[in-house]
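Only one protein chain is missing from this complex, and each of the others stays in its spot.
The chains carry the letters A and B, assigned in the order they are written, with residues numbered from 1 in each.
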Amino acid sequence: MILILSAVIAVVFGSGAFLILQRDLFRVVVGIVLISNAANLFIISAGLTRGEPPIYPLLEGATIADPLVQAMALTAIVISSSVAALLLSLVYRLYVAHDSVDIEDVSAAEVREAEALERDEDPGRDPEREEEPRGSPGDVGLREDTR
Amino acid sequence: MASPVLLPLLLALLAAPAVLLAGTFGVRSAAPTGAAFAALAFGATLWGWMSGGGAVDLAWAPSWDLRLHLELDGLATLYALLATGIGFAVLAYSSRYLPLHLEHQGRPASDGVGFYFFILLFMGSMVGLAMAQDLILLFVFWDLTAIASYYLIGFDRQDAESRASALMALLVTGVTAVLLLIGALLLYAAHGTFSVPELAERVGPGPLLTTAGGLIAVAGLAKSAQVPLHFWLPRAMAAPTPVSAYLHSAAMVAAGVLLLGRVYPLLQKSEVLLDSLLIVGLLSMAVGGILALTRDVLKQLLAYSTISQYGYVVVMYGLGGEYGAVGASFYVLAHALCKSALFLTAGAVTEATGEDRLSGVGGLRRPMPLLAAGSGAAAAGLAALPLTVGFFKDELFFAAALERGPVFAGLAVLGAALTFAYAWRFWGGIFTGDQVSEAKRMPGPLVWPVVALGGLALFGGIFVGPYLGLALAAGSDSLGAPASVSAAYHLDARPENLMALGTYALGGLIVVARPLWVGMALALSRFGERVGPERLYGLTLRGLNALSDVVHRAEARDLRSRVAAILLPGGVLIGIGILVTPTAGTYRVGEVRLQDVPLLLALVPLAVAALTTTITKRHVTLALVLSSAGFMLALVYAFFGAPDVALVAVLVETVLTLLFLGTLRLIPYRVLHRQAELPTEKRLRKVFFATVAGASTFAVVWATLSRPAVENSVAKEHLRLTPDAHAKDTVTAILADFRGLDTMGEISVVALVLLAVVTLLRGGRLR
Partner (left out) sequence: MTSVMTRTVARLLLLPTLVTALAILVKGYTQPGDGFSAGVVAALGVLLQLMVFGREEAEKIPGVRQAGTLAFVGLLAALVLAVVPLLLGDPLLTHYPSPGSGVLHFGTLEFVTAVLFDCAVFLLVFGFVVGTVGAISRAIEAADREEDPS
């Protein structure tokens, strides 16, 4: 039983990992959802006991399932579904911005933007760039003071 | 009685929000509100001190031994009075200065409210810092002052220099603040308390004291801009003048020596520490003094002067003894009065003439006689002329130096002479000689704070009693023992008087002989720029930036390889871990009972569905296969005896399917089609990584699941206690009652995601 459970969890996780490595952002989201599912299954199967539902009145003499992992898995399911919703809206937003859901296009756009920023020489980026032009000798203050 | 302590602290802390509130009624009401609070806090502190002080000691986080321990002792009163009193003067000055400043820069007047807020936040933190007796409380206020100073130095946001200087100040004081924390934790680990009075009793000399005390001392020295961590102060002159007058002469740099004074009972037990303080202080005196003689920009001169003057204070702490401790506190008081007045003068002069350099101003005593008089008194105080409070500060300094020996006396005279020289250079350069530039009339609030502070300096020269009383109390707190020191005019040939005379003579000589030494001084300053600590700071920052760029470029180029870069080494590490740990008995196969067969039957389609997602081409099919996997998973949960979870899983999967299909509806077919039609490249590599990930997961999960069940578990307790919680469904009871806070966290996440999703989906298309 344990072996089979572990195998299934590993298969689900592996499929999720495979999907995360894809170019298509939508597939990446699907991969993340699969990995969350694998994690939730892992939480539930890590329960200390497995048996009847933990609802009163309890069955006499039977093993009662572990309620704590169920509560945690429930929380995890809700949170991972909200995260999936968030990721989907992010994919939509990326499509709107770049007209593509391909990660290559997105990272190419990011590199382009970084280069554009560097070329504009935003003075706030590197505070130490001011050092070089200074150093003019004379008995004047070596920095332009604003006030 | 707690009110002597709490009243000033509350007034000081409430000042900042009050100003913010007043600012909503208009910017013009912000400054008077702040000034009123500052004055009230000043009065409350004075009243509290007169009625004998008091202490507050509450448990803040008992399990961590943190206490809210505040006490209005001599040291606290001294620094609190400084912070509130000079704060009042600076606020009065700013009420007229700031609108002019903002106008020059073309910024709206409402920016001023933020300015006042942060100045008063600073004042409040300073008062709290002064009163704190618990090292962690001290650290909290310490960092608050650093944050306020960051915003204040960088107030002129549009100026790159201001931003860079603010960052520099924050980094230097912030990183050393961590050293303070480490020192405090070292002491706590050894003695179990954070409270300074208790530590003073318990800690004995030894390597622990030296290390922890050294770390704390470094934090204090960095804050007071001592060599080698002094380079942030001249850069911080990019701030508006009131900020420089407040923070960088009287308050923030004073915090550093306040820390030294507060932990002095510990520091003085170690000779090594005291000697190091001595060395650092002497170096700062020298560097600050010499460089102050070379600077042309008014505020830069004053900045280096501050470095030098705090060097005096550190030297006195290093010298120790009664004269050392009392003299240090007295020096801080005297310096604060004089230096803030000089900074305000510099600001007024620049406002009037438009010049910020010494070479651009001169002969201003005629158009600005009041300012000349006020700042003259302050400059005289700095130069330690008789009839000013400065005379006594140097008298105590000389007395402390004499106790150590003639060498120190000689160095003391040299240092004081340098001070005399640059004080004259500053005041004389501005107010004597021929007028070089036009001078506008200055509004009252820009002049009378200077006059008031100068007057206080003169007052102290005649009636030194109150000032000395404060300093005595502060010194006693530092020493941990009552101190008695006298300072008065003695018209005899005692060594202090002779040293004072020698100072004036030597100082005058330096002024007159300027052409002889100015070349060397400039060479020294250039040398310092090339190899000094500021260069190291610049190199470090540039190096860190470059490193970040390298990493970013490696990541941004090929995003997915980053994912693989996590999965593969993770898998390999887990594999190694498994290979080297003894695994005998770790893995159990577990038996398959008859009642587990439905579970098995539900697990198989789940695995198949997961595998299918990897080979599906079209997106709609992918979404549907994913949801079928989800529903199978819900079935698995049901067979696990988890009906609540199964219910939620089914419902959530439904919603998720809707969301997936909704997103697919939003993205046009052509975009998705492009993806589906792409050839799958590097497929083998991806399969390899995924297999490694899956295999390592398998190993870890199998090992975890094979562990034997714990006998007495929390879960059993939850089961047992459910009827007491008036529930029958244990899982719901856990969610709503036993572990309700987890649920709270979860619903906060959901609410935040809702906000994010609605924002992201809004706005429609951009093209």
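Definition applied: a contact is a pair of C-beta atoms (placed from the backbone, for glycine too) under 8 Å apart; a residue touches a chain by one contact, two chains touch by 3 or more.
Everything numeric here is computed off the predicted structure, so don't read it as measured data.
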{"item": "Of B:L387, B:I578 or B:I747, the residue in touch with the unshown chain", "value": "B:I747"}
{"item": "Sole residue of B:L302, B:A564, B:L606 or B:L659 that reaches the chain not shown, by the stated touch rule", "value": "B:L659"}
{"item": "Residue among B:D65, B:E403 or B:D737 touching the omitted chain", "value": "B:D737"}
{"item": "Residues in subunit A touching the chain absent from view", "value": "53, 55-56, 74, 78, 82, 85, 89, 92"}
{"item": "Hidden partner chain, residues of subunit B it touches", "value": "643-644, 647-648, 651-652, 654-655, 658-659, 662-663, 665-666, 721, 724-729, 731-733, 735-737, 740-741, 743-744, 747-748, 750-751, 753-755, 757-758, 761-762, 764-765"}
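Throughout what follows, only the chains that are shown with their structure count from here on.
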{"item": "Touching residues on subunit A, where the partner in the complex is subunit B", "value": "1-24, 26-27, 30, 33-34, 37-38, 40-42, 44-58, 64-75, 77-79, 81-86, 88-93, 95-97, 99-103, 106-107, 110-111, 114, 123-124, 126-128, 130-131, 135, 137-147"}
